[in-house]
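Working notes for the structure below.
What you see is the complex with one protein chain gone and the rest in place.
Chain lettering (A and B) follows the sequence in which the chains are written, and residue indices restart at 1 in each chain.
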Amino acid sequence: MKFWKFLIIRILTCLLTIWIGVTILFFVPRFFPSDPIEGLVMQMTMLYGNMDPAMQESIRATLQAQFGLEGSLFTQYLHFLRNGLLGFDFGPSLMNFPTPVTDLIAVRMPYTVFLSLFTTLIAWVVGNLIGLYAGFRKDKRSARVMEMVAIFIYPIPYFLVALILQIVFAFLLGWFPLTSNIIFHMGPWVWFTSLIRSSILPALSILLIGVGWWILSMKALASSIASDDFVSYARYRGISESKIAGKYIFRNSMLTQVTALALALGGVFSGALLAEIIFNYPGVGTLVQQAIMQSDYNMIMGTITISIVAISVATLLVDLLYPFFDPRIRYS
Amino acid sequence: MKKKISMLLMGCVLLAAFAACGGNNEPATPTPTPAATQQQGGVATPAPTPTPPPEGAALLADTTTFLGTRRGDTLVIELQFPIENPGVFNTFNGGVALTSGVVQLLTGNLWNINTITGEQFPEIAAGFPRSSADFMTHYIDIRQGIYWSDGMPFTARDVAFTMNMIKGDPDIGVSAYYNMAFASIEAVEDFVVRIETNWPYLHMSTQLGVTVGGNALRIVPEHIYSQIDNVTAFADSNPVVAGAYTVHSFDPLGTWVLYQRRDDWYRSITSVVAGGAEPQARYILFRSFGDDTARQMAMINNEIDLMMEVSLEMLTFMAMNNTSVGAWYDSFPFATSDDPVAKGLVFNHAIAPFDNRYFRWGIALALDFDMISLAIFEGAGRASPFPIFTMTSGFLDMYYRPYLMDWIDNFYITLADGTQIFPYDRGYAHRIANILRAMGHDLPTDAASLYYMFGYGTWIHDPAAATQLFHMAGLELVGNNWHFEGQPFVMELTYLAGTELQTERSVIAAFNQLQQFGFNATLAGKTIGAWAVDWGLGNFQIDGYWPWACFTQNVFGNVQTFDRYLITPVGDWTTGAGMRWDNVRATEIIHELQLLPPTHPRVTELAIEFFQVAVHDLPTIGFHSGLKFVPTNNTFWGGFPSAANPYNGPWWWWHVFDSFLPFITPHFPS
Partner (left out) sequence: MSQSFLGRLGGNLRDVWKYSGMRFKIGLFITFFFLILGFGVSNIPHTNPFFHFSYLPLQPPSATNFLGTTSLGQDTFWMLVNAVRNSLTLGLIAATIGTVIGIFMGLLAGFSGGVVDRVISTITDTFIVIPTLPILILITALIGGGASVIMLALVLSIFGWAWPSRQVRSMALSLKERDFIYTAKFSGESTPQIIITEILPYAMTWSLVSFMNATLGAIAAESGLAILGLSPANLVTLGNMIQWARDRNAVLMGHWYWIGSPIVALVFLFIGLFLLISGYNDYLSRRRGQ
């Protein structure tokens, strides 16, 4: 009974969060002095050199009619809530009119998810294991070395790590392609191997940077819990070290780290932006970037709504799963 | 070459590991070859320069690309961005990536332009329009002998169909304009189109043909498009084309498109226009390579033959590591200066004190152009200080040398104290050449070559005169700070971020100079959507945009937006006249040009007068004419347009690229 009440309230707050989030997202870009139609007309003028003002006016009027932005802001908002939030239909991409935003995202989403999901999860597992070890056995030399390595790697700007990997492994050694190249027309096996070959360097670069933070945060958590009274008490009682590490320290720090993971997973959709740019990896990140630069409202809403829904659901799940990790937390 | 980079890289890795810094690795100055500059405009004879390809390239030419084509038969061109919506080749669909080969290889326009001479030439049309005396009825002859790639003949009916399709489909951008302008379009014979216009239409070849990069009127096959209900939603993934190439295959993720030469290439627009010449490349691959670093390394690895624009620094690095890499010149200054838009500063004339002529001249004289030039591309580029007009080769031949040179030398501004300042400084080319020689660059010594490379002159750097001019414009110096109307004066400089490197660097360099002069200024980059709105509404002070472009003798197309009747108050939308330059005489000239046939002798007189009015008022300040660093790789292919062989400008992303195709030849044909 209590569980069901908790569940319903939690789901409602989750929906509320999503609603507030997308509402902010809907209005913020529209209150800024930026207009996709003007951007498009300007790009055309640049390509053609110069255009008769009458011709420019004609193009502008057509785009305004097509993009359906001429209704009142509130009508547009209701339209977005109905079609976008409920039906995941965000309308046509303004920069690729009339192709629907959903189509463009659908082509790239699997690749982004493939790259980011795996790297985020691996970084989390590896980072937390090392962090746990470093925090629990903090006086050991190996623990210190690992921590030092993490401290050094974490603050290096991402682009530098990516560039070094690219220069060494793709250019000098030639083990991987310089630029991502996923080959479709030669059968599933070639597709798969080319996907793997194209993904290793970007994945490695994200992993190297990602792991650092997990090590550091887990180490801090673990060592602070390790010095806690109940751990000393457990030691007095003669509980084995491995059991202390697993049962006491691991479980107590997991709460924080699982929450953090849920949030990091949301970054899966836009987080790999730089990796996509540097390695020319096909993904959603570059779509988001181009959409913002060109004020493609529908594309911005499409990509970011998906991201907001994904993070909200992930955090909801974490909240629901809390008690399984730590029975002392009750649903309330 | 890899050894050198691995050395650099060692340093990089060391740096990352904090062991040490990699020493001061000054790049060796590339040894320049004497640049051939004898061609200063004029029609060039197609004589591909035989640069010997490097050893071993012959073996590599026989390898296959990842698409199974022979490398030596595949011309690889860099796509600047991956295509968001792959498989769209219909140019009336908003999702088409126009410059991914679509405008260059598949389609044609009625008239095209030679960007070196500034002359339009008939492409699909067989000549220029034959118009009635009142310019209300026009006949356009269409070339015979062109066939669509499915074997159907290309006729006047296709042209008439395309124009009527635009008229009839309100979803096509220029539809409303076509309905306003054209009463009827009809194929009266197999190869003659008759157009009735609603007003005297004097500029048909510039409005419906290419004057700079392209034109929206691209002819589609009637027998295909007449079957399509919703043209703007039609992708046309396997298009029937009149160009010399058809789509072979494309990446569903948008990183490449492969084009294949038609078996009947001799019946394509490209070949028919070029008098039967054969497009040399069997395959053309447009492919994106990602970030700047990857692009440079791919070029050094000979994976790219023709690249999109890069910066001088990137070109220098690539040329250092691969001797086959060159550009318009094979060594410094590398770039061509014939892009028709000078980059510099544009003022918002609706806001004080930017509306004041003395203020703008003050800015011009406060800037040290030598420093600006060094900051943008290390001194490379042809100075083009004049407002609205750009020092392209064509402009030099048509206007500057015959009509303007003496006038500009004698042009002066009178200061408040009666001093006459002659602001045109002819010494720039020699001065900058000396600086660059001191930096180790080998440059020609004859005046003609230097003028061609670095321009005929700039505005003089005269801080004392500038200070006087600012006082004349109502500014006051209070202590060390400038005040205007009793308030501290802060200038806002803006630019379009991440779109055009030269503009961006020009504004940044000017900002730096104005700060050094003692102004309080701010600097901001804007995204294109935001920037375009601010431009239309007049929400800017000094910006780096280029609202003009000029190749042709008839400057009407390029000055028409400076009509004062287009000007609206700040905050109200204007089409075209974003900088709000309000000049009575300039507007009169525009109106007179509008009513003159394009080739009328009076056109030249009016253009000269417009130039003089503009220089007097200085609505904008030019820095360099458009510089384009377009890297070419000579390993597998030769005959790219260059200073030694300037049959056209290097802008392969424009429609004009199809006329390069017969000249770009494989070193190792199969």
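We take it that a residue touches a chain if its C-beta (ideal position, glycine included) is under 8 Å from a C-beta of that chain, and two chains touch if they have at least 3 such contacts.
In this text the structure is predicted, and so the values were computed from the model without any measurement.
Residue-wise, the contact with the chain that is not shown comes from A:24, picked out of A:24, A:78, A:125 or A:321. Checked against the hidden chain, the listed residues A:220, A:239 or A:320 yield one contact partner: A:220. Among the residues B:198, B:419, B:522 or B:599, only B:522 touches the chain that is left out of the figure.
For chain B, the list of residues touching the undisplayed chain reads 5, 8, 11-12, 15-16, 18, 21-27, 292-293, 296, 311, 313-314, 316-317, 371, 374-375, 378, 492-494, 497-498, 504, 508-509, 511-513, 515-516, 521-527, 530.
Residues of chain A that touch the chain left out of the display are 9, 13-14, 16-18, 20-21, 24-25, 28-29, 32-34, 151-152, 154-157, 159-160, 163, 213, 216-217, 220-221, 223-224, 227, 229-230, 252, 255-256, 259-260, 263, 266-267, 269-270, 273-274, 288-289, 292, 300, 304, 307-308, 311-312, 315, 322, 326, 328-329, 332.
Please note the rule applied: only the chains that are shown with their structure count from here on.
Separating the centre of chain A from that of chain B, both taken as means of CA atoms, is a distance of 38 Å.
Partner chain A is touched in their complex by these residues of chain B: 2, 5-6, 9, 12-13, 16, 18, 66-67, 81-82, 84-85, 88, 93-95, 98-99, 170-178, 180-181, 207, 211-216, 232-233, 249, 251-255, 288-291, 293-294, 297-298, 301, 303, 340-341, 498, 527-537, 539, 548-549, 551, 557-558, 560-561, 563, 566, 575-577, 654.
The residues of chain A lying in touch with chain B in their complex are 32-36, 38-39, 41-44, 46-63, 65-66, 93, 95-99, 104, 107-108, 111, 152, 156, 160, 163-164, 166-168, 170-172, 178-185, 277-280, 282, 286-287, 290, 292-295.
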